[in-house]
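Removed: one protein chain of the complex. Kept in place: all other protein chains.
Should a chain be cited, it is by its letter among A and B, assigned in written order, with residues numbered from 1 in that chain.
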Amino acid sequence: MLKEVINLTLLQHTIRTATPLILAALGGLLTQHAGILNIGMEGMILLGAFFGIVGSYFFSSSLAGTLLAVAIGILVGLLFAYFVIDLKSDEFIIGIAINMLAGGLTIFLLRSIFGVKGAFSSPDIVPLPRFNMGFLEGIPILDTLLNNHTVFVYVSWILVVLVYVYLYKTPYGIWLRAAGEFPEALETAGVSPRKMQYISSILCGIFCGLAGVHLSLGYLTLFTENMSANRGFIALAAIIFGRAHPIKTLIAAFMFGFFDALGIRLQVVGIPSQFTQMIPYLGTIVVLFVVAKSQLARKKRAIEGEAHNE
Amino acid sequence: MAEKLIEMKNITKEFPGVVANDNVSIDIKEGEIHAIVGENGAGKSTLMKILYGLYKPDSGQIYFKGNPVEIKSPLDAIRLGIGMVHQHFMLVPSFTVAENIVLGVEPRRRRIFTDYNRAVKMTEELSEEYGLKVDPHARVESLSVGIQQRIEILKVLHKGADIIILDEPTAVLTPQETEELFRVIRRLVDKLGKTVIIITHKLQEVLALSDRVTVMRQGKMVGTLKTQDANEQILAEMMVGREVLFEELEKKDVAREEVLRVNNIKARDNRGLLALRGVSFSLHSGEILGIAGVEGNGQSELVEVLTGLRQVEEGTFTINGIEATNMDPLQIRELGVSHIPEDRLSRGLSVDATITENMIIGNHRKEPYAVRGIHLNRKKIRERTKRLIKEYDVRTPSQDIVAGNLSGGNMQKMIVAREFSFDSKILIVAQPTRGIDIGAIEFVHKEIIEKRNEGAAILLVSADLDEIFRLSDRIITLYEGQITGEFLNKEISKKEIGLYMTGKAKGLN
Partner (left out) sequence: MKKEKVEYLISLFLSIFAALIIGGFIMLANGRNPIVGFNALINGAIGSKYKIATTLAKTVPLILTGLATSISFRSGIFNIGGEGQLYLGAFGAALVGITLINLPGLIGIPLALLVSAIAGGLYALLPAILRVKYNIDEVIVTIMLNTVAVLLTGYLVNYPFAADVGKLGATEIIGEGYHLSRLVRLSTLNTSIFHVIVITIIMYYLLERTSIGYEIKMVGQNMNFSRYGGINVKRRMIFAMVVSGILCGIAGAFEVLGVHYRFLQHISPGYAWDGMLIALIVKNNPLGVVLMALFFGALKTGSISMENATGIPSELISVIQSIIILFIAGEAGFKDKIKGYFARKRLSKKAGEKNA
């Protein structure tokens, strides 16, 4: 029975499941570096999923869906930024408000636009194209694992690299990180931390929008109520787990995707999945605890070091 | 005759509750080292932050090389060649030295990538040119304060600064690091033709380093002199002297008994450095013991230790014979100690709470204000607040207004009202009249003397020598965490005490 559960399909499934997590986590880690904790990713993903379907349905193209979702993502990112940065509202109140707004709005629009409750699907919705990497065809394991995924899967990996380069190899990334870590230093250097924070919020909106599109247009072209299903919070967990570093967050996202996919398969064979599903969340708390303890230890050592010098 | 490089005319800047700069005018000549001195709150930092574009003046005009200019942001200042090294360093801790130095003006490869190698090279070249050794690859968070300051200076030089403002540069340096800094400054000016403005309250440094010195006090310009025409006494008088002559306050003879004994206390400050290096003294009922010293020599930490807000590293103290070391604030208060904190806004009150709410703290679990310690008797609390407002002349339309809306003087009177109403036998009073108006100062001083006459023991920490001399029976000088002198008030003069306050003389009676 173990073979039924743990096999290559599981890993393939993991890659699919991890993709929206990766995308959202990339967005969230950008705002994190800019000093903003965004707990509204859940809502942003949901909006992306919905408007992806809308765009694809009405314009018969997944590209249209993607563009629409991205546009909405930019709007939400701007909204978030305006309230948190300019109006100085509490970032998690706005995050919760966005989650609530997204939940209500998507269900409302589901009824108003499509006239259905619960879920919407239609053969007219165009899914995201698959990408076939010809050179992988025929290679035993790699073909199943890596080939013929939705375009966004590959896009997400490319974005990880791009975000890494942006953050650590360009001045703009340095400014972003400085805006979050020590905005005054950036300000006295003549760069506006506010601008950096706005950019990070807009990018987060875009990435979460993409994550949502992958959910609704990726495999089954379907939108269900509350489709984001906690992924926004798992992405948050991945960011914390990965200490907001793109590569480490990617690994965390894969891990969490694995547990998610594992959970579904366990469910199919009748084994309770809840405990594996808990792992990302409990793991994050453990990570926070370990980091806090090590920081305390470091402080203690620093003081003892001073004592030595006297 | 050197040109007037910068002129600031009639600069006024207000913040809520305080006028930081009141019609201040100053000029800076090319190639000079110009010191701006004054006590905390004098407005020196604000003035220079306006010059650097971090603040906008409410009124006034800045001239650069004779032309009027508007400096709306640090970018404008940088463009004029003005650079500022802040008191609190503007360095991103997790970034390397090189990254911090080029922050904002990073060298590029193909326009969008950081050319880190070139940044490193630039850092090395700068380091060579100005004789300030730094390791480009080191992370700032791992470096000592002295080296961090070097990075700040290099940063400023890298942006092409010809005029360098240093804000309290030696506040955090060891004596050796200070020597090193002076060498650097002299080199910058003599060999490289820079102009340096140094903000400080340390008079010996001013005299050792500067060409001219401007004195500010309570937001106003007092005067500018050539350093060769000045000495510590003249400067000190300009810094703290007042126009108003105070009347003599009557002191009664009161029985003296030891109520507080401090034994060889050593304690660290928030950075982990030793702020108190073995302090011992005793305090008696019916006396005011003044702790004189320039701020930053351990006074704050001493007060925190004695009021339960800071742990000691070594040493003990007793209150009425009871061992009180490392007790928490509640226990200390129960031993009969009241505390007027030096920072009223962050510690002495809650700006969002009403006067009533601010007044009751410390009594909020005691009868008759809290029945069985739990149920608040609103009527009694309000009556008490009303009475105290009247007794202590707190000017306010009602007790329900939020404390943040009071003027500084009234905030302080409110705090004094509260702390003095406990009938405590020991009062620890830190900078009690900082930033408040003359009338309020008079009032507070009268109250302190009255408490003394009633037999309370008062520990007075103040950077204001006039205040120390007006109120104290005995005076202790504190320098770099150690007591450098202990005197009876009539034994020492204001001029002499400066020597003890700055560590030039040491002696214990």
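For the reader, a short list of remarks on this structure follows.
Quick note on the criterion: a contact is a pair of C-beta atoms (placed from the backbone, for glycine too) under 8 Å apart; a residue touches a chain by one contact, two chains touch by 3 or more.
Quantities reported herein were computed from a predicted structural model and do not represent experimental measurements.
Although one chain is not drawn, the whole complex shows that of B:112, B:401 or B:438 it is B:401 that touches it. Of the candidate positions A:63, A:247, A:278 or A:302, contact with the hidden chain is made by A:278.
Which of B:220, B:347 or B:494 touches the hidden chain is settled by the complete complex: it is B:347.
The omitted chain makes contact with chain B at the following residues, 58-59, 307, 309, 328-330, 333, 339, 341, 346-354, 357, 360-362, 364-365, 370, 373-376, 378, 400-402.
Residues of chain A in contact with the chain left out of this view: 37, 39, 79, 83, 86-90, 92-94, 96-101, 103-105, 107-108, 111-112, 230, 233, 236-237, 240, 272, 274-275, 277-278, 281-282, 284-285, 288-289, 292-293, 296.
One rule holds for everything that comes next: only the chains that are shown with their structure count from here on.
For chain A in complex with chain B, the touching residues are 165, 169-172, 174-175, 177-178, 181-182, 184-191, 302-303, 306, 310. Residues of chain B that touch chain A in their complex: 52, 54, 73-75, 78, 84, 86, 90-95, 99-100, 103-106, 108, 112-114, 155, 268, 272-274.
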